[in-house]
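As you look at this complex, bear in mind that one protein chain is not there, while each of the others sits in place.
Labels run A and B following the written order; every chain starts at residue 1.
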Amino acid sequence: MTAPAATFRTCPVTTRRIHDQAESLVKINAVVSVVALLIGAIAAVLIVLTRWQAVHLLSATWFYRLLGVHGMSMLIFFIVFFEMAVLYFASTALINARLVAPKLAWFSFLLMLGGAVLVEAMMWGGKADVLFTSYVPLRASPAYYLGIILFAVGALIVTGIFFANLVVAKREKRYEGSLPLVVYGAVTAAIITVITLLHGAAIYIPTFLWSLGLMHVDPQVYRMVWWGLGHSSQQINVAAMVAIWYMLGGLTIGAVVLNEKISRSAFVLYVLFISMASAHHLLVDPGMGPAWKVVNTSYFMYMAVLASMIHGFTVPAGMELGMRLRGYTNGMFDWLRRAPWHDPGFSSLVLSVVVFGFVGGITGVTIGTEQINIIVHNTLRVPGHFHATVVSGTAMAFMGATYYLIPLVFQKRVAFWRMAQWQPYIFAGGMFIFTLSMTFAGSFGVPRRHWDITFSQAPFDVPFSPVVDLVLAVVAVGGLLAATGAFMFVAIAVASVFFGKPLGEITKGTAMVGVPQGITHPPVHAADVDARNAALHAPGRGIMGPAPGTIVLVFVFLAAFILYFFVNWKILSFVWKIG
Amino acid sequence: MHTETHTGLESPKGIWWKPAHKSEKVWVGIAFAWCMVLFAMMPLWHWKGGQNPSGIRRRVEPAAFFARTQEFIQQYQVDTDRGMPIVAPPPGSDIYLTGMSFQWTPILKLQKGAEYILHLSALDVNHGFSLYPINVNFQVIPGYDYGLRITPNASGDFRIICNEFCGIGHHTMVGRVIVEDAPATGTPGTGGTP
Partner (left out) sequence: MPDPVKPDEAAEQVPLGQRLFDNVFLLLGLGLLVVFVLYTGWGLWEILTLPQATLP
């Protein structure tokens, strides 16, 4: 089969065929995504400097306005534009395929861009002071809702193109056998995207009509359907992030897929059940009963948590086995010690896995428990949780992927290379401080989305403990550190893409400034890889199997999880009887 | 070969539907068991625990709910604080709290150890009921009556913070709940606080 009228180049590093139109779309989506990140990060700095009560920078109006800008720019525009890049990349370059409908793809990009610009204009102009959630009957200008609809339609078309690319690739026999696991993760993300955007359409079209005075929208129905968009969109991130974990593991240290069946089962569990967790936001709502709450908040008996715990094992175990197959076989953790910690792709991967799992995952499952949510709902514990998932999990993984996309797709060297090697540690370190201290502040009942917890203009005083002031200062320090990491990333990405040195000739085995180690020193398994693999799986090695270090790590994780979960039940048992 | 030595970037050739290594199976089993514990805790707490968000959940006209709140205030008002009525309903009664931009009305005066059915609703937009400092939180939605059986277990002067963004004055929205020790001779369920 020949691909009609498509021009390709062959990647000198991975030998894959890359369609120029697909590559342009990956580039443009990634660039817009970084611009959104910059807007969101500027808003973030102003917000943390306001919640730090000693500084209290913004006026109330601008605080709430920029909180909306921050949410929309980060959770929707930064992440979804990047995901569009991931979908194009996974459905073309990774399987040697072509982009089937370039014109439609550019049209949908323009729709998304137009929608995003309209939404930003409305928010900055004070026409949509309704925050990210825009709970009806808070009212924004109709153009705000229209902008979101345009953006969502564009994204839905891209998802359609993604599936079409896969179908055509299969028909044109661009790949043999099943889709690579990384692409399978992207498929998972794409399916959740469809679920998300259908909920988006189901709620934003009526809300747009409501804003024009043409129909009624019930506030509880709005909350229920809206979170089918608002929370599921963050589950797209989870799936895309896990796909990137597998990708970065392979690129940086030759991580292998431990068992395709197990890893794919985990993705299938995501497809089937993860979107039900939109109920996390509705656990103390009056509209739905306990049966609905329990079944939905638990992703049908925690099947999506099972999936994440599987990935949480198979990703590090695949990395461990990959390292062992390359000869790093000493002891439990030699593979980890001798990993390329100065490769920002690798450090991003590890930091993303660790903070997502230990902070984001454990807090998320715990506070998403029906009854525990009573002591959590709308306190700072909620943003404490989701910054650990979306920021130090997803955004960190996307940044790590970018360090490889710059040489592989943009064919440029990574600018400010020393800074790039530090960036993941600063970003993740800042976020680690930020999320833990925010969670701690929330356990005192400090509300989220609140301009002034000294309540200086309120009729009654609310005497928060002085500890809270200190903790909020720590939140600000962590937030500023993380924002510094985000600005470093933006500077690196912009300088590399627009002003960077061309990649040039790569000599395998020779380190180059601005090129991650996984490209200059592609991880190669030992020549007798099958024999080594068989030996590592031999029954004589017992239950610890091929990845003993990972087994130790996952049990540390499980112990932390169990402890945190039951401590929260204990705290809940002390409050007033409620039922 | 029953295991793979390819990365996630490569297509697995042929059949990959194969059993996993024992260590992986054991972890999946343990994770599954833990998920069942996570799940079981919720029904268990409904059965044995003291804190559940079930409540009495109803649909209501915002204006009707506000009118009922006003009636409730007239019935049991004992005092005012900064122009806000203080209401002391008898133990065991249905009590009403309306959230509106940007206040909670009325101020409730309750007895420690007595059960009340606290009805929450909003007049205009979504509000968040957050009882400070004990940190109990519920969503308050216009058009819905959320009736929660509550039993204060400590006396004190509590605050209700609004923790759902309800407009630019959101941070000024604070209400008050006073819990007093039960009178030494009083039998709960008979008559109001003087």
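Quick note on the criterion: a residue touches a chain if its C-beta (ideal position, glycine included) is under 8 Å from a C-beta of that chain, and two chains touch if they have at least 3 such contacts.
For clarity, every value in this text was computed on a predicted model and none was experimentally measured.
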Practice problem: From the listed residues B:Trp27, B:Trp45 or B:Phe65, report the one that touches the chain absent from this view. | Solution: B:Phe65
Quiz prompt | Among A:Gly287, A:Gly357 or A:Pro424, residue touching the chain not depicted | solution = A:Gly287
Practice problem: Decide which residue listed in A:His56, A:Lys261, A:Arg338 or A:Lys577 touches the omitted chain of the complex. | Solution: A:Lys261
Quiz item: With respect to the chain omitted from the figure, which of A:Ala22, A:Ile157 or A:Met276 is a touching residue?
Solution: A:Met276
Quiz item: On chain A, what residues meet the omitted chain?
Solution: 163, 166, 178-179, 187-188, 191-192, 194-195, 198-199, 202, 218, 220-221, 224-225, 228, 232, 261, 264-265, 268, 271-273, 275-276, 278-279, 287-289, 292, 295-296, 300, 539
Practice problem: Just the residue numbers, please: which parts of chain B touch the chain that's not shown? | Solution: 1-2, 13-19, 21, 57-60, 64-65, 68, 94, 96, 119, 144-145
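The rule we apply is simple: only the chains that are shown with their structure count from here on.
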Quiz item: Tell me, which parts of chain A touch chain B in their complex?
Solution: 14, 60-61, 64, 94-95, 129, 131, 133, 135, 137-138, 175-182, 185, 218-220, 223, 243, 246-247, 249-251, 254-263, 282-287, 289-290, 293-294, 297-298, 301-303, 305-306, 309-310, 313-314, 317-318, 322, 325, 365, 369-371, 373-379, 443-445, 447-453, 455, 457-460, 462, 525, 529-530, 533-534, 537, 543-547, 551, 554, 558, 561-562, 565, 569, 572-573, 575-579
Quiz prompt | Footprint of chain A on chain B - complex, ascending | solution = 1-14, 16-24, 26-28, 30-32, 34-36, 38-39, 41-43, 45-46, 49-55, 57-58, 82, 84, 103, 115, 120, 124-126, 128, 130-139, 141-146, 148-153, 159, 161-176
